[in-house]
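Removed: one protein chain of the complex. Kept in place: all other protein chains.
Letters A, B and C mark the chains in the order given here, with residues in each chain numbered from 1 onward.
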Amino acid sequence: MVVKNMEEWDAFLFPYQQAVSELKIKLRGIKKEFERNRQTAPIEFVTGRVKPVSSIKEKMVRRYISEDRLAQDMEDIAGLRIICPFVDDIYKVVDILRKRGDLNILEERDYVHNAKNSGYRSYHIVFEYGIDLYNGEKSILAEIQIRTLAMNFWATVEHSLGYKHKGEFPDDLKKRLQIAATKTFKLDEDMLKIKDELEYINSSDSNIKDDE
Amino acid sequence: MVVKNMEEWDAFLFPYQQAVSELKIKLRGIKKEFERNRQTAPIEFVTGRVKPVSSIKEKMVRRYISEDRLAQDMEDIAGLRIICPFVDDIYKVVDILRKRGDLNILEERDYVHNAKNSGYRSYHIVFEYGIDLYNGEKSILAEIQIRTLAMNFWATVEHSLGYKHKGEFPDDLKKRLQIAATKTFKLDEDMLKIKDELEYINSSDSNIKDDE
Amino acid sequence: MVVKNMEEWDAFLFPYQQAVSELKIKLRGIKKEFERNRQTAPIEFVTGRVKPVSSIKEKMVRRYISEDRLAQDMEDIAGLRIICPFVDDIYKVVDILRKRGDLNILEERDYVHNAKNSGYRSYHIVFEYGIDLYNGEKSILAEIQIRTLAMNFWATVEHSLGYKHKGEFPDDLKKRLQIAATKTFKLDEDMLKIKDELEYINSSDSNIKDDE
Partner (left out) sequence: MVVKNMEEWDAFLFPYQQAVSELKIKLRGIKKEFERNRQTAPIEFVTGRVKPVSSIKEKMVRRYISEDRLAQDMEDIAGLRIICPFVDDIYKVVDILRKRGDLNILEERDYVHNAKNSGYRSYHIVFEYGIDLYNGEKSILAEIQIRTLAMNFWATVEHSLGYKHKGEFPDDLKKRLQIAATKTFKLDEDMLKIKDELEYINSSDSNIKDDE
């Protein structure tokens, strides 16, 4: 069994750090391109992080992943997050990501319309990403989570509560968090409906004007 | 009457741009300091922007502000935003800001517990901020908006809808947006209640442990 | 003949801006990787810029390039610069760049050992770089200039003098700038010689220790 010291963790994580830095610039570029073209961007903001060593170790235990299988079996060591205004923007972003030549998508999981038990919603994409090191190319696994501002509110707060509590929530609180998640998604759907109606009104307006 | 050309707008806005850059670094430093001390940060993220010239002009018309009164009468040309996980974090952040020596707070408006008509909630702080230019010091007005992730969801989406629509929303939609705002704030309160209960459970646990 | 308005220039330059942002992160990653591995980095710092529209226009006139040939005929619209401590580091960097999968090198020009008439020294690499836009991939031309700190001193100062003067330097000054360039390169060679001697001394020291 391998047991990495701090130095070796740093070396192991370097390509992931480089990948996260590059991907943040690239994904933020999508938002800039929409703004550049005076179009409404389906992206509100982009964040990224390399999983801290303590979280990697904790997940290795929880998921029975050995150190020598880390690169193949832990998909979210390099993690990106794209936050969208509306639910339909999530799928616009997924379409844009599928067209990119620099991401080799391995798996997609739609937790937007199939929420996790906890109530969690997001769209996950796991992909291979190639980076150039000074001795040659290397491919790593990474994950992008795409979600609305509302989903991000729920997921961030739930994570923060879990961090405070450690371990399972009491059943009562678990239930209340699920209910909050359902209400949150309901808000997302309401907002999308309002947007669609506004777009319909606007397009009718211009039709009427065109008729005159 | 003054009418600035593009060159003059650039010159006028330079101190605001510099202030926003400095304040982003400073406010993000608060978050870092909490993390550094392994404490839960009351700040999720910080953003900042200088108001685009087109928005300044539009607001000048709407609020009857003349160009030569801009520096005194338009308080949000330099705008910062602090996003918090929980409602009570907003007031922790306000307390921290009140202690700072580099912000001279002129006005506070609590739209958290006194929502605007539209449903909008946030805590606003208007302040003077001094920057050093190469010819000497200069003081400008700036505004920080402090809000939860949930309030930020509502405000961002509402702003995006308004941007699409231009002009007043139809009464029906206005009503539905207000209802969404109320539900959003209800979610914030639910989450805060869960946090408080968890903290109570944790503190009881440790009391019991201490008794053993 | 095409004549771009400001809006069209912005659209034309967007991919170049994105490329420069990505390449700055990538090239700075090389320096970080060396430091990460506790090795002396052959890179001191990296800069990048998109050529300002006024400079593009001025070069179009000087080189007889028409607007519709810009993307193919002007190679330095996206420009990166790598600054090295020692002359031999330039060639180490060139070797690392040649191995990268994300740069398709089209041309190399060694102005390090074949200075330009003016006295200018640097190593230039022209390459194709692919970026992913939201509608698909696109390939652009870009240039990396690799030079020592000393060469960068001379080139920056000479450029700054030219900027002040506009047009050709008087013959006498041209001559003095050439002499300064030669002296600058002599300093680079002196420093490299000192480094080589120090490395020889250090390796002899360790040989002696090994013998004991």
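Quick note on the criterion: contacts are C-beta pairs under 8 Å (C-beta built on N, C-alpha and C of every residue); 3 or more make two chains touch, one makes a residue touch a chain.
On a predicted model such as this, the values are computed, not experimentally measured, just so you know.
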Omitted chain's touching partners, listed by label: B, C
Among B:R69, B:R100 or B:K175, residue touching the chain not depicted: B:R100
Among C:T40, C:S66 or C:S204, residue touching the chain not depicted: C:T40
Option touching the unshown chain, where B:F14, B:F45 or B:Y111 are the choices: B:F14
Chain not shown, touching residues in chain C: 40, 44-45, 47, 85-86, 148-150, 152-153, 156-157, 160-161, 163-165, 169-170, 173, 176-177, 180, 183-184, 186-187, 190-191, 194-195, 197-199, 201-202
Residue ranges of chain B at the interface with the undisplayed chain: 10-11, 14, 18, 21-22, 25-26, 29-30, 32-34, 36-37, 96, 99-102, 130-137
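Criterion: only the chains that are shown with their structure count from here on.
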Contact graph of the chains (line, ring, star, complete, other): line
Chain whose averaged C-alpha position falls nearest the assembly-wide average: A
Inter-centroid spacing, chain C versus chain B (mean Cα positions, whole Å): 42
Chain A and chain C, separation of their C-alpha mean positions in angstrom: 36
Rounded Å distance between chain A and chain B, as computed from the means of their C-alpha atoms: 25
Residues of chain B whose C-beta touches two or more other chains: none
